[in-house]
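Shown below is the structure under consideration.
What you see is the complex with one protein chain gone and the rest in place.
Order of writing sets the labels: A and B. Residues in every chain begin at 1.
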Amino acid sequence: MGDRLLEVRNLSVDFHTSQGTVHAVRDVSWHLDRGETLAILGESGSGKSVSASAILNLIDMPPGEITSGEILFENRNLFEMTAEDRRQLNGHRIAMIFQDPLSHLNPVYSVGFQIAETMTAHGVSRAQTRARTIELLKRVGIPDAETKVDAYPHQFSGGQRQRIMIAMALALKPDILIADEPTTALDVTVQAQILALLEELQQETGMGLLLITHDLGVVAEVADRVVVMNSGQIVETGTARDVYHNPTHPYTKKLIAAIPGNGAMATPLDTGIKPILEISGLTKHYAAFVALDQVSLTVLPGESVAIVGESGSGKSTLAKTVLRLEEATSGAALFEGRDLVTMSPKELFHTRRDIQMVFQDPTQSLNPRMTIFDIIAEAFVIHPEILAKPHWKARVSQLLEQVGLKPEHMYRYPHQFSGGQRQRIAIARALALEPKLIVCDEAVSALDVSIQAQVLALLTGLQNELGLSYLFIAHDLPLVRDFAHRVIVMKSGKIVEQGPVQQIFEAPREAYTRNLIAASLSPDPEIQASRRMARHDLQEAAS
Amino acid sequence: MAHMHDKDTDGLTAPTAPNPVVQTFLMLWRDKFAFVSVIFLLLVLFSAIFGPMLLEDLATKQNLRGRNAPPFDFSRDWLYWLGADALGRPLLPRIIVAAQNTIFVAAGAVFFSLTIGTVLGLIAGYTSKMWSQIIMRLADIIMSFPSLLLAVIVLFMLDSSVFNLVIVLAITRIPVYLRTARAETLEVRERMFVQAARVMGASGRRIVFRHILPVVFPTLITIATLDFAFVMLAESALSFLGIGIQPPEITWGLMVSQGRPYLTTAWWLSFWPGLAIILTTLSLNLLSHWMRTALDPAQRWRLENVRKKNG
Partner (left out) sequence: MLNFLGKRAIASGISLVGLVLLVFFLSRLTGDPTGLYLPLDASEESRMQFREIHGLNDPLIVQFFSYMGDLIRFDFGDSIRRSEPAIDVVLRAFAWTLQLGTLTMMLVVSCAIVVGSLAAFHVGGIFDRIATFFSLIGASAPDFWVAIVAIVIFSVTLGWVPTSGTGSVAHWILPIAVLFIRPFGLIVQIVRGSMITALSSAYVKTARAKGIKNRAIIFVHALRNAMLPVITVVGDQAAALLNGAVVVETIFGFPGVGKLMIDSILQRDFTVVMAAIMVTATAIFVMNLLIDILYSILDPRIRY
């Protein structure tokens, strides 16, 4: 075995819950060497972050329990060390950064304090920390570091916060950096920058990088080797290339097959038909901030129109304004010829039946205290003209079957279903009103890749069956590529470019669109390698 | 530690979810303090409902030979085990009979303040800014009004009957529920399932009562349990000061007050009713403490956990 930097051997961790014991990871073994990047790839519930938590002694016991195995750091078993010795390793020799840096940074202390604290906790004198902190902030690319060192986490953007986390983790030049979904909540262009920064820093310091992710694109971009996990077990290990090109385990094969962005693109619909939704000059101001600026677009019957853009582009505001969850400042949105923006409450009430919405997070969009039957049948309570009460049960059964769920589960509560199933319930609720247009606001973003594919297939099937139109709001370009007829690219409240899906992806006219497409990661390590080379050459040429 | 929460399998995660009543009982059983509290509270409730019916005569029968009889004299009738008061009336049945006024005043005040405060809080949280402002200023006035002063004024103007006492105490406690209900409503109304109901065309009333109230209610009930104890103490203090319930009606607070002159010679006159107050409020506090854990999904495992490891 010799001198691995870090080695996890036969690790098993249980969590004791009310529904019995969950085997979070079972008999997991892997290792990490200096200068190497290892990715642990898995979907939610796969146990991919459990071993990392065990390394840093972050598992709460109870309810957690380490039932077997050992973790060797420089051939010393961490489980045999005292809590104090392990504390001295954390942040000094092994550091970690997390998903969602906003909640992982303490909101009430300045970022400078939090970076310096890593150093003072491990014996660096306070006098030396300030200069080093500013140096670190500069290194990770925070502009104006001398003054920003005293700013608080909420005063930075999402990407900057992750840079600050990285500065904090690297303050003492650790031997190992663990990155748990470091780019998941970030825009694609920011994601590319953060991953590039991590790689650069790794080359500088020679640290081992352990990357925990659900995204094959991220694996392809940075990982040397990959460990694929499913239901707490390792199903496959190998180099990133081997695993992508020659997966052996059925689960890995399924995972790779489900990755969006490889299917056939839809052909545009005949533009001769009358649009169902016609938005013109729609504008929304929040005080001085312009969230939507003169947005105009159309949706045809039976068409899927995708709206893509990074955070702050106004795409969600557009959805809310169309649904009158927000009032537009000016402009018009004609639905079958009637203006949604100026509609009277009574007229709006009747139009609600025709336009429905599916929200991003099905856990939050279903009332936790209502049964599935109550959630779906609420449509008939609110709009009694749809259906007489004796038929509700039959109709709810029918709707559940239509979205691929078992009708006998209608008296269960949302928490008894998985994420994908919940999103199916949300779709059934929308269908109960027999709408013509469904607005999907990041409707599959919170779901695992394999579930995403299923839900999108369901949406497409329903479109063919019922002639529905979709206004599909998303940040994930490969998904949009497989799903939409037409794509609209938004930035800072304005439409940058719009056109048929094929034109947008194969011949984008605007530089912004090109950047967006280039920044989204391909799951193929070779494609990513060549893109990296191209980027590198571009930078060389520029300098 | 979040790994078990985002567990996402394609099968149903809880196919054999036990009946909620059984589950509640099991969770209660696991917290022994809360379990004992519930039993004690049921006992108090039983005394409050049936006590006067069964023991009224015994509790008011004067017995001049037994004046200030000391407790723990087991040679006498069980009624006298806790001793007797200055008129020789046995303390144990008096405490049982006094439970009625004590509990009913507190229950009435909590019921009215909970109902009115919740409705006003929901209105303030969900409707226009103007209503919200009016309601909140009203709450401010009530809050800055010393509650004892209000009690003194009202009970001077009206007679100090049980009903009037309930009204006074209810008014002073309305802001507690109002503020909580409003704050929670402001948060819940932004949740996605409320947005989803709006998209379906649900009316304001439907959203408030069908979607927001059921989410807010557990918090309010937890507060009400705690507040029940608070109101009991407030009523006892008023009765102690002589401006609450007037004799011949009795409450525990009044009994403490009546025993005060005899403190140095017959401590039990004040001690037992005071202990009854403490035990009841303690039980309510323990129950509320348990409810806070039981109703919080993130804390719930502490009660559900069958196999306890490392304490």
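What we mean here is this: contacts are C-beta pairs under 8 Å (C-beta built on N, C-alpha and C of every residue); 3 or more make two chains touch, one makes a residue touch a chain.
Keep in mind that this is a model prediction, so the values were computed, not measured.
Student: Pick out which of A:V108, A:A131, A:A287 or A:A388 touches the chain that's been left out of the picture.
Tutor: A:V108
Student: Among the options B:L28, B:L92 or B:A229, which residue touches the chain absent from this view?
Tutor: B:A229
Student: Among A:L58, A:M81, A:V124 or A:V290, choose the residue that contacts the chain missing from this document, as touch is defined above.
Tutor: Checking the options A:L58, A:M81, A:V124 or A:V290, the one contacting the hidden chain is A:L58.
Student: On chain B, where is the contact patch with the chain that was removed from view?
Tutor: So the residues of chain B touching the missing chain come out as 1, 33, 137, 140-141, 143-146, 148-149, 152-154, 156-157, 229, 233, 236-237, 240-241, 253, 256-257, 260, 263-264, 267, 270-271, 274, 277-278, 281-282, 284-286, 289, 292, 298-299, 302, 311.
Student: Since one chain isn't shown, list which residues of chain A touch it in the complete complex.
Tutor: 56-58, 87-92, 95-96, 98, 100, 103-110, 117-118, 121-122, 152, 154, 165, 168
As a working rule, only the chains that are shown with their structure count from here on.
Student: Quick check on the complex: what are the chain A residues that touch chain B?
Tutor: Listed in rising order, the residues of chain A that touch chain B are 15-19, 21-22, 24, 43-45, 47, 49-50, 53, 58-65, 231, 323, 325, 348-349, 352-353, 355-357, 359-361, 364-369, 378-379, 381-383, 409, 412, 415-421, 426, 429, 433, 448.
Student: Quick check: in the complex, which residue numbers of chain B touch chain A?
Tutor: Its residues touching chain A are 1, 3-4, 6-15, 17, 191-193, 195-203, 206, 210-211, 214-215, 300-301, 304-310.
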